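What you see is the complex with one protein chain gone and the rest in place.
Should a chain be cited, it is by its letter among A and B, assigned in written order, with residues numbered from 1 in that chain.
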Amino acid sequence: MTAILETEPAARRRHSFTLYAGAVLVGIHLLVALLTLVWLPYDPTAFAGGRLEAPSWLHWVGTDRLGRDLFTQLMIGSRIALMVGTGAVAIGAAIGVTLGLLAAFASRWLDDALAATLDILIAFPTLLIAMLVVAASDTASLWSAVVALGIALSAIVARLTRILAKRVLVMDYITAARTSGTSWPGIVFIHVLPNIWPTLSVNFALQFGLAVIAEASLSYLGLGAPPPNASWGRLLQEAQGTVYTAPIGAIAPGVALVSLVIGINLLADGLREAIDPTRRAR
Amino acid sequence: MTALLDIDRLTIRTGTTALVRDLSFQIAAGERVGLIGESGSGKSLTALAATGLLPAGLTAQGSVELAGQQVIGRPDHVLDRLRGTAAAIVFQEPLTALDPLMHVGRQVAEPLARRARRDGRSLSGAALEEAVLALLDEVALPDPARIARAYPHELSGGQRQRIAIAMALACRPDLLIADEPTTALDVTTQAEILNLLDRLVRERGMALLFISHDLPVVANTVERVVVLRKGEAVEAGPVSTVFGAPQHDYTRSLLAAARSFDDALEGRA
Partner (left out) sequence: MSLLRVDDVSFGYARDRRILDAVSLEIAAGDTIGLVGESGSGKTTLLRLLLGLQRPASGSISFEGAPLDPGNGAFMRSFRRQVQVVFQDPYSSLDPRQTVSSIVAEPLRSLRVPGDHAQMVADALTSVGLDRDAGRRYPHQFSGGQRQRIAIARAVVPGPKLLLADEAVSALDLTTRTRIVDLLRRLSAGMSLVFVSHDIGVVAALCRRIVILEKGRIVEAGVTAAVLANPQHPYTQRLLTSVPRLKSKDTSP
């Protein structure tokens, strides 16, 4: 067997960068989101200043077309984005991992049927499914968007879980667990889940970014959280009309959105690189 | 007479660790040499270094001369001409050495056609097919026509390894490098493949570099042997000398281990 190679020092440095850069970007948003729970510069619904004011010391990013402070709304947007991301991924994980495990343990034809169903679901664009679910529910609310996104994400989680679990189930240590008397539920929690978790968590990190963008898109289209919930997507939609006279109204939420999603993707990349070498080490 | 393969003070490093250190040996045309070592001894890396196939991330120092040409540091397009004509490798795991999506007949045809091109001939169509079947027959595959149309997963381990040998032979190399060619095979299949290798190497007058951890197998296949331990050659010489009167402690421990199983078989036989 050929020797396992050590990572070259340069490569190691590179992977730390993605992890740290991602962590910093996401961390900023996280801190802001937590801050909004206890303090906001202005009341988000109050008409605190003149309309479409330019950035100033009073209003760091200016005001929107109704005179509300934009920075406050951006901060709340961080909270909403993170909540949506967490909620959607959590729901997607709960449904997806359960389905995926069922498929991995299922008899041949049940597994084939499940796999085919999942493939069909995955063929639909995530956003479309989410929109359908939201439109089907009477109230357009933040939670209906989160649930809708969660359901849309669960199909990929299920397929991934199924493949990963199947790969683990043929390993000798699973047979060893059986001959050690461990029950099947025990095997799932002690052996299967911990071994598929690293790859799944990278997938969750990426889906987090997808969920944030999806929610912003839904809000942009008017299907997301209604005012006064200040989702970045809705801010973008509101700023559309005045993008030439007061561009900051569109740039700011755009920067916020992009910075969070890039941060998430860098974090996911860094995570993926971090889990690989340890698993391969001799 | 210049050696076919001349390895002089070869050192292979990854980062700061040396996986092979200061290794030197030669193989003359028609000679059979064995490289004995356990896992981590660097024997497979040596085989790869001999043909310039070291994976990225590993650096080689020293000198490796194949058919008079330096291998270390040469660009791929130069080495490509050398590979196949000077040396061909048969690997341990036939399932991963063959393309799972191609008929094995076509996989054997490729090196045949390539070698013909290099010789200035052209081999294609019916003539190529005939050459493929002739080669499959030479490696003692029954019903070559049917086998040529099969995919690797449809064949047994022994049959796949014969295909791998056929592909290596198709290049008409001066040196055949066999890296644990029978380790993944059943014992009866192993015996057949070893006999096959022995016959073909003699018939074609090729040199042989046989790499293995299995002492009895090496003893019965080569004339000279180099014992590797953790990247260093600890002993070298003719088989009868090294196995009959080992100088180094490590060689002695290897022989004692091999002999204990042999004795168990013989002592009760």
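To be clear about the criterion, a residue touches a chain if its C-beta (ideal position, glycine included) is under 8 Å from a C-beta of that chain, and two chains touch if they have at least 3 such contacts.
For clarity, every value in this text was computed on a predicted model and none was experimentally measured.
Interface note: of A:His29, A:Arg162 or A:His191, the residue touching the hidden chain in the full complex is A:His191. Only one of B:Asp143, B:Asp186 or B:Glu223 touches the chain withheld from this view, namely B:Asp186. Take chain B: the residues that touch the chain left off the picture are 38-39, 157, 186-191, 194, 213-217, 219-220, 239-240, 243-245, 253-262, 264-266, 268-269.
Residue positions on chain A in contact with the hidden chain: 171-173, 175-183, 186, 190-191, 194-195, 278-279, 281-282, in rising order.
Following the convention adopted for this analysis, only the chains that are shown with their structure count from here on.
Centre-to-centre separation of chain A and chain B, using mean CA positions: 51 Å.
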